[in-house]
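Note that one protein chain is taken out, while the other chains of the complex remain in position.
Coming up: chain A.
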């Protein structure tokens, strides 16, 4: 399935309202933080060209969603074809951490990737710049969660101070590209259920 054509990677950013999804995306794409982002209504998107390690240029299509929106309001079509899903929470807000699991589960239902087990999620704990005393979720607790979900990548960031944002998104780009190349995310022909999917993937990865 290797092709020379332009690669477009679709990334969906989810998480409770106010955790800083819009701020993170703007920090990554526009290199700035503004204290005056309005609440996201529905969804919004930005694109960014990224040069990968092998000098390949890919286009990241980053979809920011409204934290309050539940899935049905954007419609199934929105989630289909995603190559990576970013789950953001606010380290100073335990509820936003506790809902991560349902964001993940619901995403899997809506996007229905071929192999949910291996679908790449990246977890981001945002707002680490806020004073330590207000922190509710420790790195350890977050990492335990990521382990329990099959070893999801985890980053702690500050959109405000541009801390670790670049790193998080380059990991996102990498995982999205790997997912795209594995090519097993395709619900367009559901009749085919590749039993030997795992082997296939290994075979393809060369």
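One rule holds for everything that comes next: contacts are C-beta pairs under 8 Å (C-beta built on N, C-alpha and C of every residue); 3 or more make two chains touch, one makes a residue touch a chain; residues count from 1.
As a convention for this text, contacts and distances are computed from a predicted model.
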Match the chain absent from this complex view to the correct UniProt protein name in "Ras modification protein ERF4", "RabGAP/TBC", "Zuotin" or "Ubiquinone biosynthesis protein". "RabGAP/TBC"
In the full complex, which of A:44, A:115 or A:181 touches the chain missing from this view? A:44
Can you list where chain A touches the absent chain? 8, 17-18, 35-45, 47, 59, 61, 66, 68-70, 72-78, 80-81, 102, 105-106, 109, 112, 186-192
